[in-house]
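In what follows, a single structure is set out as structure tokens and then discussed.
Only one protein chain is missing from this complex, and each of the others stays in its spot.
Right, subunit A next:
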Amino acid sequence: MFSSGYTFSFSSEPRNHQRKMGTTTLFSRDSSFASQGVVIGQCLSQGHSEEWATIRIEKGVKKPQPQMLKIPAANGIIERDETPMEKEIAGLHRMEFRFSDIFYFCRKGFEAIVEDEVTQRFSSEELVSWNLLTRTNVNFHYVSLRLTVVWVIGVMVRYCFLLPLRFTLAAIGITSMIVGTTVVGQLPNGSLKNYLSEVVHLTCSRILVRALSGTIHYHNKENKPQKGGICVANHTSPIDAIILTNDGCYAMVGQVHGGLMGVIQRATVKACPHVWFERSEIKDRHLVTKRLREHVADKNKLPILIFPEGTCINNTSVMMFKKGSFEIGGTIYPVAIKYDPQFGDAFWNSSKYNIVSYLLRIMTSWAIVCHVWYMPPMVRKEGEDAVQFANRVRSAIARQGGLTELPWDGGLKRAKVKDSFKEEQQKNYSKMLVRNGSQGNLPAGTESD
């Protein structure tokens, strides 16, 4: 598995593989192991990310493997048999229990143990080739002296040169945000205030983005969210909000925090009508919906920015959207955000790192590179309920960003799965055991218990 493979290449042109093999090889995978990175690359092989997957495959695999491109994005390292329970167990019509019924559940269970779709979304994405950050080298493996020297130089550059610069910039950015919004907040309400508050917000978030060495590519700017709308996006990290604010002003929605965050929140709300909820208020769904509705109804107010997943996901997939934001009404402007993991991992694994160590990691990465796609607005159709609408929006975002779509709840990061899902499986199975006539062309009453 760690046999010599391809070389680490920091630039975007492929090096001469043959020459370097065996010397500065590192996190290499041989072709027999369908490297998760390559497969994840395939998961991205949609839309704009087409070139990423191909580049990864070119760089990552020694010998050309064109057949890899045909693997559907859903497959990981094992071959999954997606025949539904009904077909596999029922087979030819029969309404009785067989000992072999257990095989279906057994295999599904083991497939889940080997590779399940959900838990892998709560940890950082694996890379095809190492980017000289220790944090992405899951199993530190000493390869060669030359590489270690390169890595040490990298560490020194990042910690001694980049970090202080970035920290200074961030401090400047935050201070000017607080001071600027407080000053603007003193002005009387009017178009001048709105204009100035927009200027302040944009400038400060641009400073903050530079502080993270962020390179953001915006696509389809004509679809940018308009006033009175709701902007929904997939959530990967707390800096998502800054990334979006870099290009336009939004009204943020969130809980009131203490500390520095609270100071920023209190300052900004004076200049611009953000919607901050107290902790007690946020539990009351009706209150939340009411306030958001009022905000949306006022066409002069900035578009609301909401992250319906509710928690940070590792940017390889989009998980279930909570329906609350889709019940408010109004136009939804979906936005897809995709980070390039090669330069720095933006995902915040909140169960592992607190916010301070997360920010430290971000500031000592090489850069934050991401793509933002603005998508055409969507409204709820006739006869569509909030859940279906949420799913529709989610599919659109997933397709655009080249992410996979999962119906699972992001809350599973911490909580246990609800029993109702298990009960549903049990119900389906018992239907096959007992109910008559579920197979179309057989007369009812052939089998009775």
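We take it that a contact is a pair of C-beta atoms (placed from the backbone, for glycine too) under 8 Å apart; a residue touches a chain by one contact, two chains touch by 3 or more; residues count from 1.
By our rule, contacts and distances are computed from a predicted model.
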Which choice in "WD repeat-containing protein 41", "LLGL scribble cell polarity complex component 2", "Elongator complex protein 5" or "Calcineurin like EF-hand protein 1" gives the name that UniProt lists for the one chain left out?
"Calcineurin like EF-hand protein 1"
Could you tell me which of A:Val118, A:Val256 or A:Ala367 touches the chain that is not displayed?
A:Val118
If the hidden chain were put back, which residues of subunit A would touch it?
1-3, 31-34, 36, 71, 75-79, 96-120, 123, 126, 134, 138-140, 352, 408, 412, 416-417, 421-423, 425-427, 429-431, 433-434, 449
